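Note that one protein chain is taken out, while the other chains of the complex remain in position.
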Amino acid sequence: MVKVGVVGGTGYAGAELLRILARHSEVELCAITSRKEAGAAVADRFAHLRGSVDLRFSDPGATDLSRCDVVFFATPRGIAMEQAPRLVEAGVRVIALGSDFRLKDLAEWQKWYGMPHRSPKLAEEAVYGLPEMNREQIRKARVVGTPGCYATVVQLGFLPLVEADVVDAGHLIADAKSGVSGAGRKAQLHILFSEAADNFKAYGLEGHRHLPEILQGLGGAARRQVAVTFIPHLTPMIRGIHATLYARLTREVDVQSLFERRFGQEPFVDVLPAGSQPDTRSVRGANECRMAVHRPGGGDMVVVLAVIDNLMKGASGQAVQCMNIMFGLPETKGLEMLALVP
Amino acid sequence: MVKVGVVGGTGYAGAELLRILARHSEVELCAITSRKEAGAAVADRFAHLRGSVDLRFSDPGATDLSRCDVVFFATPRGIAMEQAPRLVEAGVRVIALGSDFRLKDLAEWQKWYGMPHRSPKLAEEAVYGLPEMNREQIRKARVVGTPGCYATVVQLGFLPLVEADVVDAGHLIADAKSGVSGAGRKAQLHILFSEAADNFKAYGLEGHRHLPEILQGLGGAARRQVAVTFIPHLTPMIRGIHATLYARLTREVDVQSLFERRFGQEPFVDVLPAGSQPDTRSVRGANECRMAVHRPGGGDMVVVLAVIDNLMKGASGQAVQCMNIMFGLPETKGLEMLALVP
Amino acid sequence: MVKVGVVGGTGYAGAELLRILARHSEVELCAITSRKEAGAAVADRFAHLRGSVDLRFSDPGATDLSRCDVVFFATPRGIAMEQAPRLVEAGVRVIALGSDFRLKDLAEWQKWYGMPHRSPKLAEEAVYGLPEMNREQIRKARVVGTPGCYATVVQLGFLPLVEADVVDAGHLIADAKSGVSGAGRKAQLHILFSEAADNFKAYGLEGHRHLPEILQGLGGAARRQVAVTFIPHLTPMIRGIHATLYARLTREVDVQSLFERRFGQEPFVDVLPAGSQPDTRSVRGANECRMAVHRPGGGDMVVVLAVIDNLMKGASGQAVQCMNIMFGLPETKGLEMLALVP
Partner (left out) sequence: MVKVGVVGGTGYAGAELLRILARHSEVELCAITSRKEAGAAVADRFAHLRGSVDLRFSDPGATDLSRCDVVFFATPRGIAMEQAPRLVEAGVRVIALGSDFRLKDLAEWQKWYGMPHRSPKLAEEAVYGLPEMNREQIRKARVVGTPGCYATVVQLGFLPLVEADVVDAGHLIADAKSGVSGAGRKAQLHILFSEAADNFKAYGLEGHRHLPEILQGLGGAARRQVAVTFIPHLTPMIRGIHATLYARLTREVDVQSLFERRFGQEPFVDVLPAGSQPDTRSVRGANECRMAVHRPGGGDMVVVLAVIDNLMKGASGQAVQCMNIMFGLPETKGLEMLALVP
């Protein structure tokens, strides 16, 4: 049994972690901390966990997480980088769902996140938790920073193309549409039901924080600098991201078989038959990325359609997938749940 | 031209007032105040009013509303009762969309709203702005307090039955379902899209603030005390209330013609043909209450189905209807817009 | 391993059965029939089952279901009563999710379903598949007819009150709100997205087919005739039913402990603490009924709030629960999935 602690269990990613871990047969849930909910029963805050999780939120200051084998941070920026060093020193492995351990270039990190990085050594050591890219490094990692939700699906969708060097990687376009849960569980006007329902809009045109990790990841895969025009949109659904990715082919290639070969062995990436159009529904609640690749009109433009559940493959599911890899468990353990349809 | 001022133009009821007044041919919009938005152009906050409303929000303290003929208060409790006396003294008529001038029993008011009433004389004088009940008094009123959204539809639906004294008024049941805009434009967790969408729940079981005005109004119509079990629910739509009302007949009556007679001359109450089932859609964006009356299985239980748009007949539309009455305008002026379907 | 066949796998209840059975460790899925989809891979029609269900739909005429241990019918009225006799004779047990085996009074059945019953003997023998009411009979049943979705939640909510004989069972009111999936996967205008979204309406005022089984079940529990005013509504969500139940107490009782005692041992009924208000969200995708019981204002009216997922505890989950009971498996086997929140 892996002893697990969760820091920050009151947001959507935290609650989703609990949903997964409560049914994971190799996990013992030891502690869930929350400053503002300390003392409250988890099941009192999240009625869907009644009868399945009987822990109480504990005060972060009063909780000894060093007895855990692994600690997940489902926290805003800044918390994980503060607390990880002590845990790592105590032999605890760390999986940060937030942004603290995603970027290697800490000047870039500071630019996007507006504060200096407090744990530069661990940031250097940390592994970017996209198993389809870094499975072997994840296995041995002491610290893993899992990708942002957009970053997961955009990188997975472009990966076969940039690795094979068959597109103009200097002019990639990622038009991404996210459900509202991607904005988190925070009391903010623009994500009220009456604002976001029956509505659609782009946002983040001035620059979105997931862009630098996309550039870092795809640049590594391409072995050179890439450029991506990344436009996120808010769509009136709860979960799910649909990325529509555009790239111009620089040489002729059978894109369908390129994608099938690249992901054929991946347990959580599903390349659909040629001509398919995945819907976000087909991955809702599941740790899965489904994608289809097209060449509309047979021209030189490749269009990749890729979907994930932003809270599963885009956050908590992927984090548990990393944990499974790190502890030598079957990679799919605890992640066998099927998508909820309809 | 009626010179109109609006206090509190940044909530949903305020914005809806602007949508109506901007197209009302007998109205000159003079001032819109908002403490936190003072100085900002209305059209910068509400893009749908670009090109139609070119006022700026002004600071409440620096705005002379005494030059208005009428001032609407679309404010939380407490503001209107504070400011109305001076305006009334200056000859300005006041229409409060909030709760300050709804109840005659000020001890009751204090119990439900948690503060002493600051303007007891005006509260006594004020007219409850339900035209179908108090049209004549509204005509001459200096101060009108328009009903709550639930209170509008529940009273209209029960009115013919209690006036005619044909039901057990001691055991009325109002099962009401509201769209989320009824909760206002406030940054609160439980009305986030990701909380309220694809979800349904009851609330307010401990007592809802619209209950005392329902009891006051129906009690007046019945000329004796009535009792109502009132259960509001939150349903995942933006606008609209559907009230399902239950009462037991105490004597035989043709309920269909009772309702048609009661509301036959009303411009904004539409009694549907027998057997109908109104949907909230049919009044979305319109100042209309549609209703149907049933006796399931032909028994002694009367079931009234009644719908309104909570922001129109349930708030701003009704307020403008009152204004039209107060200023001798055709009652439907500016309120001719049809419901938006689909 | 229980060998399972499914007749009618293309509707929502059928697909939900497959979602459950594909992960049920004691089940071997043998055949799924569909006249119109015969030959097609299940995973080609339901992308969320790709990689988990590799069966093809088979032609009903060409499929030998007699090798199954149990056959589920997720079919419109008329099919199960036609085919069940032969299967039962062959020693196969039958679980009908449709309406064929719900009513004992076949004249009543014919009145509501508009055709004569073709299998009166099995209808007499069949057990009504509400485990909280008939667990022992289900254990030995050859044929089980599982309740309608509304019927499940309305009966569970009223059960403690009528069994204990503490309410006026001649004037029960069930105001129920259902998500749109309850109307099935049929191409019909009124359940189009553009008709049902951002809308709310009552329907079935002329009489709903779930009413007779509610009367049969509650009448049995009360040991006398009961009367229920049952008003279903369509609410713009996909899954979930919220029943708001009204009854007048005829004698003083502690309703909270009455409910807790009644359901304390039930694995799939969760009585919430006093003062709670369950949301449909908390059971979405889970085989669970959560409920709370209230006495608004401390009067003689009891209000029960009860929620289920119409496709789980209201259909396929309950059917698998019955199967587990019939085959001596742990009742929760394969039904451990937690609700999907948000």
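When the chains are written out, they are named A, B and C in that same order, and each has its own residue count from 1.
By definition in this document, a contact is a pair of C-beta atoms (placed from the backbone, for glycine too) under 8 Å apart; a residue touches a chain by one contact, two chains touch by 3 or more.
Fair warning: this is a prediction, and the values are worked out from it, not measured in the lab.
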item: Option from A:Ser66, A:Gln110, A:Asn199 or A:Thr332 whose C-beta touches the chain left out; value: A:Asn199
item: Residue touching the undisplayed chain, where the options are C:Leu106, C:Ala164 or C:Ile191; value: C:Ile191
item: Of A:Arg262, A:Arg281 or A:Lys313, the one touching the omitted chain in the full complex; value: A:Arg281
item: Missing-partner contacts on chain A, residue numbers; value: 171, 173, 175, 177, 179, 194-195, 197-203, 205-207, 227, 229-231, 233, 235-240, 242, 244, 246, 248, 275, 277-281, 284, 294, 296-297, 299, 301, 303, 305, 307, 342
item: Positions on chain C where the hidden chain makes contact; value: 12, 179-181, 183, 185, 187-189, 191-198, 236-238
item: On chain B, residues whose C-beta touches the chain left out of the figure; value: 12, 15, 19, 22-23, 46-52, 181, 185, 197-198, 238-239, 270, 272, 278-279, 281-286, 290, 336-342
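Note that in this section only the chains that are shown with their structure count from here on.
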item: Most centrally placed chain - per-chain CA mean versus overall CA mean; value: C
item: Whole-Å separation of chain centres (CA-atom averages), chain B against chain C; value: 39
item: Centre distance in Å when chain A and chain B are each reduced to the mean of their C-alpha atoms; value: 45
item: Centre-to-centre distance between chain C and chain A (centres being mean Cα positions), rounded to whole Å; value: 36
item: Shared interface positions of chain C, touching two or more other chains; value: 197-198, 238-239, 278-279, 281, 284, 342
